[in-house]
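A single protein chain has been omitted; all remaining protein chains appear in their positions.
Going by the order they are written in, the chains are A, B and C; count residues from 1 in each one.
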Amino acid sequence: MTPDVMPAPSIDYIALLPYILVGAAGVIGVIVEAFVGRGARRPIQLVLVFGSLIGAFVILVVNRATQGIQAEGALAIDGPGILFMGLILLLSILVALLMAERQLDPAGDAFAPRASALPGSEDERELTVRGYFQTEIWPLFLFSVFGMMLFVTASNLLVLFIALEIMSLPLYLMAGMSRRRRLLSQEAALKYFILGAFSSAFLLFGIALLYGYAGSVEFSAIADALAAEPGQTALVVGGTALLAVGLLFKIGAVPFHAWVPDVYQGSPAPVTAFMAAAVKVAAFGALFRVMYVALGGVRWDWEPLLWIIAGLTMLFGSVVAIAQTDIKRMIAYSSIAQAGFILIGVSTATAQGLYASIFYLVAYGFTTIGIFAIISMVRLSGGEVTRLDQWAGLGKRSPVVATSFAIFMFALAGFPLTSGFIAKFLVFESALAVDNLGLVIVGVIASVMAAFFYIRVVVIMFFREPVEGAPAAAVPSATTTLALAISVAVTVILGILPEPVINLIEQAGVFLR
Amino acid sequence: MIGNGAVVLAEGAPSLQPLTAATGVFGYLWILIALPLFGAAVLLLGGRRTNKWGPYLGVLTVSLAAIYAIILLVSLMGRPAEERAIGQTLFEWVFVGGFSVPVALQLDQLSMVFVLLITIVGSLIHVYSLGYMEHDPDRRRFFGFLNLFIASMLLLVLADNYLLLYVGWEGVGLASYLLIGFWQWKPSAAAAAKKAFIMNRVGDVGLSLAIMLIFVTFGTVTFDSVFAAAGEANESTLTWIGLLLLLAACGKSAQFPLQAWLLDAMEGPTPVSALIHAATMVTAGVYLIVRSNPIYDGTAFALTAVVIIGVITMFMGAIIGSAKDDIKKALAGSTMSQIGYMVLAAGLGPIGYVFAIFHLLTHGVFKANLFLGAGSVIHGMNDEQDMRRYGALRTVMVITWITFMCGYLAIIGIPPFSGFFSKDDIIHAAFEQNLLVGVCTMLAAGITGFYMTRMVIMTFFGKARWPDDAHPHESKPVMTIPLIILGIGSVVTGAALLYWGNIESWLEPVTGIEEKPLPIPAIILEGITLAVVLIGVAIAIAKYRKEVPVEAPKGNLLTVAARNSLYDDAINDALVVKPTYVLSDGSVFVDDRIIDGTVEGSARFVGGLGSRLRRLQSGFARSYALLMVAGAVIVVAILYLARLP
Amino acid sequence: MSVENYIVLACVLFTLGAIGVLVRRNAIVVFMSIELMLNAANLAFVAFARMNGNLDGQVIAFFVMVVAAAEVVVGLAIIVTVYRSRRSASIDEPNLLKY
Partner (left out) sequence: MTSLPWLTILMVVPLVGSIIVMLLPRDRDVLPKQVALGFALLTLVLTVVMGLQFDADATAPFQFVESYPWIPALGISFSVGVDGIGLVLVALAATLVPVVILAGWNDVMPGSGRSVKGYFALILILQTLMIGVFAATDVFLFYVFFEVMLIPIYFLIGRYGGADRSYAAVKFLIYSLVGGLLMLAALIGLYVVSVQQLGQGTFDFAALVGLDIDPNTQKILFVGFFIAFAIKAPLWPFHTWLPDAAKESTPATAVLLIGVLDKVGTFGMIRYLLPIFPAASEFYAPLVVALAVIGILYGALVAFGQKDMKRLFAYSSMSHFGFIALGIFVFTTWGLSGSTFYMIAHGLSTAAIFLAAGFLMNRAGGSSLISTYGGVNKVAPVLAGFFLFAALSALALPGLASFIGEFLVLLGTFAVNVPVAVIATLGIVITAGYALKLYQKVATGPPSPAVEGMSDLRGREITTLAPIVFLTILLGVFPAPVLNVINPAVERTLEVVGVTDPPSVIPPIVQGSAP
């Protein structure tokens, strides 16, 4: 150690451009909030958001060739990493489209005019009447996306932790910003925050233990340490366990799922879509990297763990979803079950499993966003109508919307000619390829039970006569329509012609270390 | 193309007569079946349009068939004995792997006589029906069904293999079902029809299994190939085949234990009873057994079984016939008993086959005669069937009475009426074979004498016991003429077939024939038989000469039993029908409760589990946190414990 | 004093923090317990840094403090809004979302 001279770090800014773009856009957004007049904010924010996200995605695609460990081993920009980032950006763009919606709710968009205002208080009503829109949510959103991008490419545990926080903190706030049902929304935010912080504490302590074991937080260093002296030590086991807890929490795997239903139900529909789609992708990206790269040496230890977790998650999610009466809550439990299916891919510890899971995430992400787009459309004057029985006869009043929803349901249930089927096919195959028949059987059982409630929605929409004063799907503005259209298209096309996507994923190669 | 197959056969089966190609007049064998089939098709599909002329078409087709049959007979007699078996393959029917069955017809001496019986008696009954069914709104359908029956029956006797025979076999069953239930709005008729079909179905089980066993054994179901190889099969197989065929015969010919349907079958219009349930269909069982004689020759056991069945039914029928007051049921009982005779005769083996057929023919004629006579009476007494309401009808229905008497004398076997020859031959054969059986046949002859005399006296003699509204009158010529023809038939058939037609040598090539010495000289035997019959007659006269009460007297145990047809329905109910219902209800319960219950139950279980598990989601952030901590502990535990090698 | 003791202390603090989260009702206190857990981690980092003889752990500790600060900002914001609408900082109070 030579304390006097400090070598300048070599950083390839071109490779980091996507991060920089999104991050900077977020910062600028904050500044805009601070200095620009209320009227002008929204357009500028929209330009920033879509500009940065699309830009980042384009850049990502353009120099997808430049891969490697970047920023002094902080980030690993490799094939899978780029895939995850690209997917996150695409999903975020769709979510942004949903967030930009301001036609469904007569009072404006889906978010509270001022999150701090007291629910039902005088000034809130006044703000509403004055037609205020709060635009702080946009920079928050960008920061969250930025965090996700770091999260899936983090190549050392410190960056992992920080990325996790950058991703999560804005989400906690966004969860509380619903215009309607403020109390639920705030409750969701509180629970999400408390539990999120709690889990990140676990994660951090896990990091500490691993650091203690390996003397470094670099994934590669940890991997080397494990390779050098295999076998269990308290530090490794404890570290792995706590790290897993932190990541599985974000994924929403049983038994760390408890927050999912409450938060999904309470948050505004677009934010829920963001959590259900993008956050899940990010969390899985990180989980994969940690497990495959850093902890690949002890995979004999964590494979059984993930089998059990995956099985529990699939079964629990499916069973409890059957008993739900609120559509958002049902989808929340279904997303828990779906996480279980994706975990099957992780638990194989093979490249095949990785590809299967990525495909599953693609299919699942787009379908989920489509689902929440429709949930945000089905409403009465009081806001979204999420009681299942009120959806009765929707097929008669809004055939197109109901049909799209049915397609999503069949996709989640894994019917052929939808993306969900190919996805299930691939994960099951990856499991059978490592002779894990048991997990597949559990998967099959769970799928049957899951099908039960997916189909029930279709029954309610198409076979039941509409109840009095039942809602119809409101006509959304172009943005939501576009998002919905894209989700339907992807869901169907991936079901009929998955070939290109499969190839794309399989070209991604493996994680760099 | 047909012949060459047969030539090979001839070499394969020296004992069997070769099939010769159907040439010349025989080239159109299929017309025989096609004619009535066409009639049936037109009448049944034609709808109301054909109401007016339909019945006549029906009569026409059958009569044409009869004429063609006679032509065939003549040209058949014109041929040397060894060329009297004609085969005609129409087309390939069912063929899979080694199993190949053509639609092929075979006309030999045996089927020839059947064809004649069916077509001639058939056309007479058709004509008779013109009168009998005159006022029925559904005449058209009636004749359609009759035609259908004739066609199926001809197919049955002309088929050259068992599977095709099965088709005819079931076809006549169907026709019988339709005709028994012709007056469908009468629940009794509908029930009787169903009963007949289902009991026949039981026999069909025997036939199907027999066919399968035959194929598995011989690799073919064509008569001549099977019979050619019959000698090589081992006896137990033959026995099984024989018993299964016997089961089939019991169903069709109302033999014990499947006899119960025949009496109910009298629900059908009388011409039907005459044609189907007396003259032709019910004798199909006899045909089946005689046709399969090469198989039975190989198995004494099956033959004995046949004899026993025959004897039992012979007595049952006779006893039932002696107690029934319904004229048709009484006749039905006698039919059972007479067929019992034939079956018994067939069971005697080569000694009996010929006489079974012989009696079958004469019976076909005189029983048709009797039934039509009864029909004429019923018609005249506007549908009264209870003999206790008859009496003294000879005065008003002369032709009916005379013709009926011919049939009567024929059936009880008074020389020179037809029944005498055929029945005595059977009794002879029985005595040649086995003394006991012989005695049985003789006794049965006596009972026959009794119940037929009873019937004649109650119907035509004594005082009139008519219902007040009855104005008995002779039937129209269209009905009486067939009666007269059949009456003459009842007189002459026996002698004609025996001496002029020389039936024994005629059938010999098909059935073979065998003579054994009689224990006692024939003339004495005939004397005794006649005596027994006359005793029966005498008893009847003694019993019914004086007043016949309109209400049936209580009667002794046997009489009561006989009136109830020996409780056959009760027995069937207890042994078969009730258990079936119980079983069925049981399975329904199992299906609804247990099997479907399990399915529904598991679904409900999952649902319940869901609503119980969701309680975990208490809504308290701290309990969620607790769950997480617990989870973390579990994770650590798993990492320590569950560890792959 | 050997490094193990610091680790043990860190674990104890972490556990105390966790227990605090489980048993305390007041959102603020719960939140402080979480901060305690984070600082337990920090202690562990520093101790390990010393053990491994490199500075990474100490650097990380600084990062964690920053993150914790950010977390405070967000956390308090949320807790305050909840408090204002419910007039209570109990985290058992908001219990509309369940089952």
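As a working rule, a contact is a pair of C-beta atoms (placed from the backbone, for glycine too) under 8 Å apart; a residue touches a chain by one contact, two chains touch by 3 or more.
Just so we're clear, the structure is a prediction, and the values are computed from it rather than from any experiment.
Across the whole complex, the hidden chain's contacts among the shown chains comprise A, B. Shown as candidates are B:Thr89, B:Gln259, B:Thr480 or B:Thr493; the residue that touches the absent chain is B:Thr89.
Although one chain is not drawn, the whole complex shows that of B:Ser63, B:Thr222 or B:Ser273 it is B:Thr222 that touches it.
The residue from B:Leu116, B:Val202 or B:Leu609 that touches the chain not shown here is B:Val202.
Check B:Gly181, B:Gly438 or B:Gly487 against the missing chain and you find that the one touching it is B:Gly181. In the complete complex, the residue from A:Ile14, A:Val61 or A:Val444 that touches the missing chain is A:Val444. Mapped onto chain B, the footprint of the missing chain covers residues 1-2, 4-6, 8-9, 12-13, 19, 44, 47, 87, 89, 91-104, 141, 160-161, 163, 166-167, 169-171, 174, 177, 181, 184-187, 189-191, 194, 197-198, 201-202, 204-205, 208-209, 211-213, 215-222, 224-225, 228-229, 232-233, 237, 580-581, 583-588, 591, 595-596, 599, 603. Listed here are the chain A residues that touch the chain not shown: 396, 410, 413-417, 421, 424-425, 428-429, 432-433, 437, 440-441, 443-444, 447-448, 451-452, 455-456, 459, 462-464, 497-499, 502-503, 506.
What we mean here is this: only the chains that are shown with their structure count from here on.
With B-C and A-C as the two chain pairs, more C-beta contacts join A-C. Between chain B and chain C, the centres computed from C-alpha atoms are 97 Å apart. With centres defined as mean CA coordinates, chain C is found 25 Å away from chain A. Residue positions of chain B touching 2 or more other chains, listed in rising order: 614, 617, 619, 621, 625. Shared contact sites, meaning residues of chain C that touch two or more other chains, fall at 18, 21, 30, 91, 95-98. Listing the residues of chain B that touch chain C in their complex gives 614-615, 617-622, 625-626, 629. Only residues 7, 10, 14, 17-18, 21, 27, 30-31, 34, 37-38, 40-41, 44-45, 47-48, 51-52, 54, 56-57, 60, 63-64, 67, 70-71, 74-75, 77-82, 84-86, 91, 94-98 of chain C touch chain A when the two sit together in their complex. Interface residues of chain A, counted against chain B in their complex, comprise 190-191, 194-195, 198-199, 202, 232, 237-238, 240-242, 244-245, 249, 254-256, 258-259, 261-262, 300-305, 308, 316, 319-324, 449, 452.
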